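The complex appears here without one of its protein chains, the remainder shown in place.
So, chain A:
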Amino acid sequence: MSGNTSPYPVLPLLGRGLLAGGAAGLTTGLFGLLFAEPVMDRAIRLEEERSAGGGHDHAHEAEELFSRSTQYFGLVVTSVVVGLAVGVFFAVAYALLHRRSPVHERPWPRAMALAGAGFLALSLLPGLRYPAAPPGVGDGDTVSERQNLWLAALVIGVLGMVLAHLVRQRLAGRAAPVRQLAVTGVVVATLGVLFLLPGNPDEVLVPATLLWDFRVLSLASHAVLWATLGAVFGALGLRAAARAAEPAAAPAPAPAATSAG
């Protein structure tokens, strides 16, 4: 696909995605460390009490591999890995979406819009269908079934947002209310489709307050990830745009340049 302009700078965008993704992952990891780990510790203590009273002993086997503090560290590392990977997807999606328009056009709103779409597609919509489960919930025998359902939910979420984008493009000439209601309709319909998938087969044996706290924290972590990713990516885009504008201004004759400090 040779565009009508100079080649689209995919690699700078990729670099921006990695930087923004790494920052987002680290922020999310520290957020989780601070707020979610106390809840997970509570869940694990309850799990131990349960299995001590004679359930299956899976929890104990698992506990012995790593100490909790190593798993805290693992949370931060995992978050950074996830952030970097999501940053790559983000950058490539951004490049594909905007490859036909000038590189430095509206970097901030575009980054934030894509981050919002990513949050809906990969976090909020799948998260509403299959809410996160704290440690101690989750049957080893159903894990591959649940993984398939979860992947299906992620794919449906992404397809839904792609469809929403196409609808918005198709209705570009229409009035804003028509366009926005149609896009909202697609998002709601996507959520509806997600609920056609079979439910999570596992029993949830933890107290409702613990479950609620954990699920809110899980969604909050997702929100922190996408918000940081979009903001850093957008800010880097603004900086790149400002830098690109400089050399164009420099060769111009001097007199006008001094007035605007």
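Quick notes
The rule is short, and it goes like this: a residue touches a chain if its C-beta (ideal position, glycine included) is under 8 Å from a C-beta of that chain, and two chains touch if they have at least 3 such contacts; residues count from 1.
Just so we're on the same page, contacts and distances are computed from a predicted model.
Set against the options "Cytochrome c oxidase assembly protein CtaG", "LuxR family two component transcriptional regulator", "Branched-chain amino acid ABC transporter permease" or "CbtB-domain containing protein", the UniProt name belonging to the omitted chain is "CbtB-domain containing protein". Touching the missing chain, out of A:Gln71, A:Thr190 or A:Thr228, is residue A:Gln71. Touch with the chain omitted from the figure is made, among A:Ala95, A:Leu120, A:Met161 or A:Val186, by A:Ala95. Annotation for chain A: contacts to the undisplayed chain at residues 1-3, 5-11, 14, 29, 32, 36-37, 40, 58, 62, 65-66, 70-72, 74-75, 77-79, 81-82, 84-86, 88-89, 91-92, 95, 102-105, 126-127, 130-135, 138-140, 143-144, 146-147, 149-150, 214, 217-218, 221-222, 244, 247-248.
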